[in-house]
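Every protein chain but one is kept in place in this view of the complex.
To keep things simple, chains are lettered A, B and C as they appear, and every chain counts its residues starting from 1.
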Amino acid sequence: MKKAVNDFLVIENRALNATNYLIRLLSPEPLPAIYPGQFVNVGINDSSEVFLRRPFSIFEVDYENNTLGLVVKILGKGSKKLSEAATGSSISLIYPLGKGFSQPARADKILLIGGGSGVAPILFLAKTANTPAENVNILIGAKSAGDHIGIEDYRQYGATHFTTEDGSLGVKGFVTQHPLFAEEITGFDKIYACGPDPMMRAVAKMAQEKGIFCEVSLENLMACGFGVCLCCIEPTVKGNLCVCTDGPVFNINSLKW
Amino acid sequence: MKKAVNDFLVIENRALNATNYLIRLLSPEPLPAIYPGQFVNVGINDSSEVFLRRPFSIFEVDYENNTLGLVVKILGKGSKKLSEAATGSSISLIYPLGKGFSQPARADKILLIGGGSGVAPILFLAKTANTPAENVNILIGAKSAGDHIGIEDYRQYGATHFTTEDGSLGVKGFVTQHPLFAEEITGFDKIYACGPDPMMRAVAKMAQEKGIFCEVSLENLMACGFGVCLCCIEPTVKGNLCVCTDGPVFNINSLKW
Amino acid sequence: MVDLKVKIGNLEFKNPVMAASGTCGFAEELADFYDVSELGAIFLKGTTLRNRAGNDYPRMAETPSGMLNAVGLQNKGADYFIETIYPRIKDIDTHLIVNVNGSTIDEYIELTEKINELGKIPAIELNISCPNVKEGGMAFGISCPSAEAVVREVRKVYDKTLIVKLSPNVTDIAEIARAVEGQGADSVSLVNTFLGMAIDSEKRTPLLSTITGGLSGPAIKPIALRMVWQVARAVKIPVIGIGGIMNTQDAIEFMLAGATAIQVGTAIFKDPFTPLKIIQGIQEYLNRHGFDSVSGIIINKLQM
Partner (left out) sequence: MVDLKVKIGNLEFKNPVMAASGTCGFAEELADFYDVSELGAIFLKGTTLRNRAGNDYPRMAETPSGMLNAVGLQNKGADYFIETIYPRIKDIDTHLIVNVNGSTIDEYIELTEKINELGKIPAIELNISCPNVKEGGMAFGISCPSAEAVVREVRKVYDKTLIVKLSPNVTDIAEIARAVEGQGADSVSLVNTFLGMAIDSEKRTPLLSTITGGLSGPAIKPIALRMVWQVARAVKIPVIGIGGIMNTQDAIEFMLAGATAIQVGTAIFKDPFTPLKIIQGIQEYLNRHGFDSVSGIIINKLQM
């Protein structure tokens, strides 16, 4: 698949909450088709501490205006620097990378689960799925209400539910403790999840037990992002696969979890 | 001598011409006594390319407002980064470093010669010398009128003369071709010079021939700036001396030029 | 138009800018970005006789101006390469060079013989310097007798261009270079990665599954440059310079130090276009300095 490296213009950089930023970037060229679950590898400008690029899921694509959106959570040096990118500055992206989620069928009842910045690809999927809103449930987990990434109202794309560890928004606990998951899980045809490793493993475990189709998006450490370094591997039933090219989305049946 | 490392606040950063910037910095502590010829070693923030600090002469000191001024000429990566320092950002300085020029006596007839960014310590000396203006001549060399560093009017401190290589301001040629130097040199008791190496060597050569007292300020490459690395050495009659602690100002008689 | 051609052994290369093994996959991944036939050569991902899963995750750690990797020669083995990958890439119009690895001399020989059969592989790079495998690998490259032995035996079965990739983890790299030259190597390429380590001070664990890994990137450039300079003075065969080359300036430095050609490695991860930019940059450099050909820089290399 054709890939590119280009300098994008920062047209918006907005704090969503204390640690998450929404960054909108203008492409210098018409954007190729981009699917939920795909990502970009972002060059961090002028940092004495960051050497490699940093991968971020694509959160939204606006083909008309030629813009991409990323949700960046501050974790360390690179994401911090990125969160400070000034409007009008430029940022180098390698894109589009990875294989996205499989498209659910119109009739599928789907559950989309996002944790932390993992909501980015999940919400992109919610927006672009062919499945009508009544068949879609979106379950978003966060530490507390303040950590919730409220970008726009997603209720038009599906019923939206929350869990927070402190109970400050929605159900108290982890996403796997939400009734939708804990009790009604067998009502779904397909589950799509992205979030912290323990969350995805818990989701995968239950889906596997119940025999429900489930895809997760992994965030292994990457050096290149386009399949040449073999650093981002995940052990699978087909051997070590690259998360950057064979993933980041994997069907849980292929993982050795 | 007591030295300090502190973060200074950029309160002004102004382009003087295409390649030179005047940067004024606010000290977080009362400034110690600082003499013309002394310098600071400046930390370059967040650069993937610059590892060490960069030395810059002190151009002015305002004890009342606790500010320092530097003149920064863009030469490479560090000076470029520094020239982009935003007002309100902070910059780490090690200061005050080096030994300044010797003070001329009131009765001395002195010639101050500055080339390029070397005008910074020279103008600081002009401002602070005890010698009355009628005994002071300031000779400033540049490539062309546009390269001249016009910060303020120095005529109150002494008669001011210019040379430019293209003749666009003052006498055409190098400072050593100015009549004041080429013809009237023996009228001076003391010469002080700072500028590009070839300029200082030419000045020194003539001063030595005529037996005139002459001090030059050197710009050897530095790693530390405070005497511990022994990288900045200059061969002298007393052996290899550190430009950062024994200099940067040297009497030409001690140099092996 | 300046002449960028260089010669290594009997082989002519269209330009001296090559992609380093393990950093450009099997050429196809780079072909997603541009026409890879513009490169001087492509050194394919390290290949072994049999399938290797490589080391466990995590295999990578960022370091100041560099990175550690502990990939451990993950590849599907010679037969898979020959049957599945080679047919797909063989018509790329530049030299494809196989990076040959083994845990024993016999493995090196057997793999070389298999690769020798492939009409469109004009050269091999004998990797005696991989720091990320338990057996063989770097062990061959850190002493003269073992380096000599593997090169001698491989030379017997291989008549095409034989490039030997040297390890920097040695006291005297020039000595090793002379040793492999003595056994008939057509060229030496250096450096492979430096053995390094990274620790998570808060979690108090190593950052790599293998504890140690190979350091690459700009951090190593000053050491790699010194080694290329030492080796270029010690041997008559052409030297291929590798280590932290990020841009034209770096590439020219290696050529001034005596390298006939250079390989771009880790820089590809930051920008896959780096090798193309360097080809362009070398052309500009030659024009600016009034050279007709790239061999001009090399012949006029630093008189030191």
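Observations, loosely collected:
Methods note: a contact is a pair of C-beta atoms (placed from the backbone, for glycine too) under 8 Å apart; a residue touches a chain by one contact, two chains touch by 3 or more.
These numbers come from a predicted model, not from an experiment.
Note that the undisplayed chain, when the full complex is considered, contacts B, C. For the options B:24, B:53, B:81 or B:161, the residue in contact with the chain missing from this view is B:53. Only one of the listed residues, C:15, C:75, C:101 or C:169, touches the absent chain: C:169. From the set C:23, C:48 or C:65, the residue in touch with the chain omitted from the display is C:65, counting the whole complex.
Chain C meets the missing chain through residues 63-66, 68, 142-143, 169-171, 194-199, 201, 204-206, 211-212, 215, 217-223, 225-226, 229, 244, 248-249, 252-253, 256-257, 285, 289, 300, 302, 304. Residues of chain B in contact with the chain left out of this view: 1-5, 43, 49-53, 92, 94, 220-235, 239-240, 245.
Following the convention adopted for this analysis, only the chains that are shown with their structure count from here on.
Note on chain placement: the centre of chain B and the centre of chain C lie 48 Å apart, centres being C-alpha means.
Spacing of chain A relative to chain C, judged by their CA centroids, is 36 angstrom.
Residue positions 48 of chain B each touch two or more of the other chains.
Residue numbers of chain C whose C-beta contacts span two or more other chains: 65.
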